[in-house]
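The full complex has more chains than appear here; those shown keep their coordinates.
Naming follows writing order (A, B and C), and every chain is counted from residue 1.
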Amino acid sequence: MFKIAISARNKLEGVVTKIEKGAVASTVKIEISGSTNLTSMITKEAVEELNLKEGDKVEAVIKATEIMISKE
Amino acid sequence: MFKIAISARNKLEGVVTKIEKGAVASTVKIEISGSTNLTSMITKEAVEELNLKEGDKVEAVIKATEIMISKE
Amino acid sequence: MFKIAISARNKLEGVVTKIEKGAVASTVKIEISGSTNLTSMITKEAVEELNLKEGDKVEAVIKATEIMISKE
């Protein structure tokens, strides 16, 4: 799969499983492995411009500063 | 493993594989599956207060608004 | 009150005073002292999964990189 050359350090391949649209925001569910799902909130405009739909192969892209760490 | 009750929608279990400390910031590498690694940049203070070290089981925690989506 | 072990450096105890739900996003008002209120925008899904309601004791959790500083 393609890899964009961007400073954001984290890229996880997955498949879109659900899209929910609000007036200006949208949530997109991405299955990145059999048991792990991500929830993304982006603009509705981005969903439409990327023509996102269920079943699409996508990459979740995340900046290093946005990965918090939790430990028991 | 524990699950913290927090509004952030995304939690990925992993193991710390590398920690690099700067004067005030640090980067932490987390292996979340055999072939997938995350890079986190947090404060050095957080690394020390959580007593993070290689081999620790942790959760990467990410807000929904921080998951961007890229499509070919 | 509980303290979650997370890299995010900032935790402010408060009480939920108002919740407003949109189709996918929600705003939550949190009173952290007699005269200070916070406004949080999270996913509607998070509001529902945490079963957030007015009067709930909560913690506002904020990463160090998200605290900007303004000076006169």
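Points to keep in mind about this one:
Basically, a contact is a pair of C-beta atoms (placed from the backbone, for glycine too) under 8 Å apart; a residue touches a chain by one contact, two chains touch by 3 or more.
What you see is a predicted model; the values in this text were computed from it and never measured.
Here 3 copies of the chain are placed, and the complete complex recorded in this file has 6 of them.
Simple rule for what comes next: only the chains that are shown with their structure count from here on.
Taking the mean of the C-alpha atoms as each chain's centre, chain A and chain B sit 17 Å apart. Distance from the chain A centre to the chain C centre is 23 Å, each centre being the mean of its Cα atoms.
Rounded to a whole number, the gap between the C-alpha centres of chain B and chain C is 21 angstrom. Chain A has residues 27, 39, 41, 65, 68-72 in contact with two or more other chains. Chain A contributes residues 1-2, 4, 8-12, 27-28, 30, 33, 36, 38-42, 46, 50-52, 56-72 to its touches with chain B in the complex. Taken together, the chain C residues at the contact with chain A in this complex read 4-8, 22-25, 43, 45, 63, 65.
Remark: chain A residues 20-23, 25-27, 39, 41, 65, 68-72 touch chain C in the complex.
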